[in-house]
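Just dropping this structure here.
One protein chain omitted, others in place.
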Amino acid sequence: MDVTVGVDFDSVQLVDVSRHFGRRRALANISLTAGAGDIVGLLGPNGAGKSTLITLLATLAAPSKGEVRYGGQPASRLGPALRTRIGLLAHELHLYPELSARQNLVFFAELYGLDPRGLVDAALESAGLTDRADDAVNGFSRGMRQRLALERALLHRPRLVLFDEPFTGLDDHAVGLIADRLRALAAAGAIVVLATHDLDLADGLVTRVALIRNGRLISDEPAAPGLRARYRAQVGAH
Amino acid sequence: MYLRRLLIALTSLMLCASPAFAVQTGVGQGGFVPVDSVPLADQLPAAPLLITAYAFVWIAVMVYLFSIWRRLNKVEADMRALAQKMPQR
Amino acid sequence: MFFRTAWLVLRKDIAIEAKSFEVLTTTLFFAVACVLIFAFAFVKEGRPVEDAAAGILWIAIAFSGTLALGRTFERERYGETLRALLLAPAPRAALYVGKLLGMLALLAIAEALLAPMVALMFQAALFSRPLLLVGLLAGGTLGFCAVGTLFAAMLVRARSRDVLLPILLYPIIIPVIIAGVRGTAALLSTPPDDATAIMWLGILGAFDTVFLTLSLWTFEPLMTE
Partner (left out) sequence: MKKAFGPLAALVGVMFVAAPFVVANAPYESTMGLVQKIFYFHVPSWFAMFTAIGICGVASLYHLFKNSPKADRLAEAAGELAVLFGLMGLVTGPLWGRKSWGVWWQWDAKLTIALLLEMTFISGILVRKYGGPGSDKLAAAVGIFGLAVTPFVYEAVNIWRTIHPLTSVVPTLSAAMAGPFWFCVSAFMLLLVVLLTLRVNLGARQAALDELYLAQED
């Protein structure tokens, strides 16, 4: 597929980004850089603006002020081809419940201009759904759907991997699987941005921590032991 | 404040013109219309319709001006209230 | 890439619909119900009011089309799959074309049922000029769906979208419906008034061109939040 040629980047940069909806401020003057191999944890209470930030990074929304740069280039200059390098797993799973697991994967693989043969089988296997491949998604448990959604989001091997609360409603085993997957992606050179309000899960997984409260970035530092205590100190008063 | 004064001035200017309607009525009923030019089928007097039409345009503008004025007042009031709250924070 | 994406979206919608036929059956049922309601309004002493058939046909198309638009995009809202589509690297207008083709196919099926039904129930000679009738139906449906698909797509993220769709859509689309009704009514006169029907067909063509061009052009910025 020719559109992908030439678009790649090894860093994502938010430059003084603000986003508001009328009178409600979602994000204010956020500057943040993430590079290849990073697992950036966007931490903060619900409604802090994490989802909005993920949406901006995914090019689904435009900032009210400021700019999002991919490898130094603004999104507007890179065009649709930029989206071949971005993968998003949101809380809503981006799956068609009426279709089977295989149909979902084949559709999205083709939408990204990929050859579904082999690719889809591999994805089904890594989701552990090989024997349920032709069942409709609406018969799946939350965990199965989540695994399928994860594979769907990573089908096209994105450089920038965006996760918005991916652990909601999952058991420990499933959480462990996703965490391992994230580490492997980062090791392979992906930029991972993970928004969550769950500190226990973020602790030990992320390499950088960005704390967000009321749409403002209140700290941005490498991950270190004692995340919980510092989070309490800075956000806990909320 | 400048704007508000203008609005009031504009409104009163428009009211000034109301006598013109009276004049217009006089002209209309004063026999300027040759009788044979009015078809027998519709004997409706034209003047009230004409005046209503003109009056409506005026009223519509007034109502719109009033609505702008009211919305502007509300915004300014909110602004003052906010400005008063600001220093306390 | 453009047409491939459009085709993929269309094929996906057909695959979903083929699982349950939910939108198709409800739309068809609703369309028939519309015709029946209007039958009560426009039949006097066992005889249909003159020219009523053309109006009833088009009103049924417009109403059931609105219902289908709402349902189709509700599906894309559930699981936020519309966002997943927008994340695809294809030009976003291709998604619009895919959804539009799906709507056209759906309404084509509804019309294949509605037209004979109206012709029979109202003793209307709709099929005296089958080609012209098909042309009018195609032109009107394309104009309706071109605007409808765009508006339904952009309303997916709006509040009170159910009410807003008809409110935004109808004023803009009524000229198209008028052209459809007048053209079809011309076919119903004895003998069929071909010249008038062709004139309305031309107007429909002009509407379609303008609406399609505008929709393709504005879809991308409209879908960016």
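Letters are used for the chains, namely A, B and C, taken in the order the chains are written, and counting of residues starts over at 1 for each.
Keep in mind that, in the parts below, contacts are C-beta pairs under 8 Å (C-beta built on N, C-alpha and C of every residue); 3 or more make two chains touch, one makes a residue touch a chain.
Keep in mind that what you see is a predicted model, and the values were worked out from it rather than measured.
Within the full complex, the chain left out of the display is in contact with A, B, C.
The chain not shown here is touched by just one of C:116, C:130 or C:221, and that residue is C:221.
Touch with the chain that is not drawn comes from one residue among C:54, C:101, C:115 or C:150, which is C:150. Screening A:15, A:36 or A:62 against the full complex identifies A:62 as the residue touching the chain left out. Touching the missing chain, out of C:46, C:171 or C:191, is residue C:171.
By the touch rule set out above, chain B reaches the unshown chain at residues 3, 6-7, 9-10, 13-14, 16-17, 20-21, 23-24, 27-28, 32-33, 37-38, 41-42, 44, 46-47, 49-50, 52-54, 56-58, 60-61, 64-65, 68, 71-72, 75-76, 78-79, 82-83, 85-86, 89.
Those residues of chain C that touch the chain absent from the view are 147, 150-151, 154-155, 157-160, 163-164, 167-168, 170-172, 174-175, 178, 199, 203, 206-207, 210-211, 214, 218, 221-222, 225. By the touch definition given at the top, chain A reaches the unshown chain through residues 20-25, 28, 62, 214, 216.
Definition applied: only the chains that are shown with their structure count from here on.
For this pair, chain A with chain B, the centres built from the Cα atoms lie 58 Å apart. Averaging Cα coordinates per chain places chain B and chain C 43 Å apart. Within the complex formed with chain A, the chain C residues making contact are 1, 4-5, 8-9, 12, 15-16, 19-20, 75, 78-81, 83-92, 224-225. Chain contact summary for the complex, chain A toward chain C: residues 1, 3-4, 55, 58-62, 80-84, 86, 88, 90, 92-99, 103, 107-108, 110-113, 136, 152.
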